[in-house]
Every structure is written in C-alpha cells, then in structure tokens.
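I am attaching a structure below and will ask some questions about it afterwards.
A single protein chain has been omitted; all remaining protein chains appear in their positions.
Right, chain A next:
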Amino acid sequence: MSAETKHPPEIGAFFQRDRSWHPRGLTPDYKTSVLRSPEKALLSLDNTISEITGPVFGHGILGALDNDLIHNFAKPGESAIGERIIVYGRVLDERGNGVPGALLEFWQANAGGRYRHKKEGYIAALDPNFGGCGRTITDEDGAYAFRTIRPGAYPWPNGVNDWRPAHIHFSVFGHGFAQRLITQMYFEGDPMIWQCPIVRTIPDKAAVEMLVAALDMQATIPMDARAYKFDIVLRGRRSSVFENRLEGN
C-alpha cells in the first residue's frame, strides 16, 4: 500500500490562501496575463467536502525510470546531454508536516534551452535522448528525489529580448483538490532570475526565494551529479478538535 494510508487522513478545511503572496492574475509585464486574468472578485468559499477531498495516486502508477529524465527518453545505453543533477527535497504543509504520497510531475527544457514540443520555435538543438518530463511520489516523510540534466535558459516572445532563467516546472498534488499547485524551481546564483517578467509576477522577494533551489555539495555524488535541494510547501489544514465535522450525513 502507499504511504498515505499509514496515518488516518486529516480532514480539516485548508487555511485561507494568502493571495497577496501569490502572483496577482493581472500582471501586464507578463503580457499573456492581460486577456487571461479574471476581472471580477473571486467568491470566497470555506472548504466543503468537494475541496477537502482529492485524488491520491499510489506508487504503483510509477515506472522504473519516471524519476530519471537522463534515461527515460534515451535510447538503450545512451543518455541525455547536459550537466547531470539530482533534485531532492520535501513536500511540507504550512504547519511544517511532511506530506506523504504527494504526486510531483515535472517538465523542463533540455540543456540548450529547447523544449520537445510542436509549438517550440527556439533554434537551439533538440537532444534526441531527452524528453523533458518525469514524475515521482513522496515517501512517508514527504521526501522525494529525481535525476535530470540542468536545463538551459531560453528566449520567449514577451519583450523583444526576454529570457527565462533556467527552471524546472513542478505540478503538485497533495491530499485535497484545494491544495493543487503549479510552480517553478530556479537555480541558486542565476542572475537571470531577477530579470524575468514571470518571476516578477511574484510580488515579494522572500516568496521568490522560496522557489530558488540551493546547491548542496553534501548531497552531490562525486564524479557523477551535483545536487539541488528544493522544498515545496502546500496549504495546511485546520485541525482544531472543536472544528465542526461533516461526518454522519
């Protein structure tokens, strides 16, 4: 059985989301947001069962190479080109507890900054041995790890000369549909981070820093791969013993 069944599930409503910490919908320097951001106020809704529950995925869905982007698209005996790295960390909730059984899906450009996608127009070369996607599920402590190559920076059509810093996209499933989150991981020391219009949709510098993975030489494998630590925090649940319960209906 998967890790998430070892403890009785928490069933409280989630803490209110701090929307001033997240990017606003309308961020004109990121031009695509202008026509894709709601203009009216959101309807605030204390969580019902529909938001508290969510799908959970067992480790059984995972293939042997799902957490190895260096090999999961490569021909037998070959591997993706680029700087070999390990990305590891924990998924936590706002109360600081590890989130077991969280599904992480990730996607990224290759070492030259090129995505394997029909709509990708950048002239950098495709790597025949790199697909650019993978996934894993956190263990009972909320820990995860995967292997990949460090993605390249790439230009994108926004300003005439806007470039994305090197990044890995993350999609995260916790235990409730209201915890659903997509974010991006950046790399310590990259000067491109602070120039990026997408990074700058985040209003608070401390919030951006939550998305910058730290180089960890202690977790680095000598003569093989450097390591970056990237923790992800999902919304926490209210857990007062005095909370109204929904059971019995």
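Methods note: a contact is a pair of C-beta atoms (placed from the backbone, for glycine too) under 8 Å apart; a residue touches a chain by one contact, two chains touch by 3 or more; residues count from 1.
The definition used in the following text is that contacts and distances are computed from a predicted model.
> Of the options "Protocatechuate 3,4-dioxygenase subunit alpha", "Hydrogenase maturation factor HypC", "Heme exporter protein B" or "Imidazole glycerol phosphate synthase subunit HisF", which is the UniProt protein name for the chain that has been left out of view?
Choosing among "Protocatechuate 3,4-dioxygenase subunit alpha", "Hydrogenase maturation factor HypC", "Heme exporter protein B" or "Imidazole glycerol phosphate synthase subunit HisF", the correct UniProt name is "Protocatechuate 3,4-dioxygenase subunit alpha".
> Touching the hidden chain in the complete assembly: which of A:Ala124, A:Leu215 or A:Val233 does that?
A:Val233
> Touch as defined at the start, partner being the missing chain; which of A:Ile70, A:Ala178 or A:Ala225 qualifies?
A:Ala178
> From the list A:Glu120, A:Glu140 or A:Glu188, pick the residue that touches the absent chain.
A:Glu120
> Where does chain A touch the missing chain, residue by residue?
Residues in contact with the chain left out: 4-5, 9-11, 14, 16-19, 21-25, 27, 30, 32-40, 42-45, 47-57, 61, 63, 65-66, 72-73, 92-96, 105-107, 115-120, 131-135, 169, 171, 175-178, 180-184, 198-199, 201-202, 204, 206-208, 210-211, 232-236, 244, 246-249.
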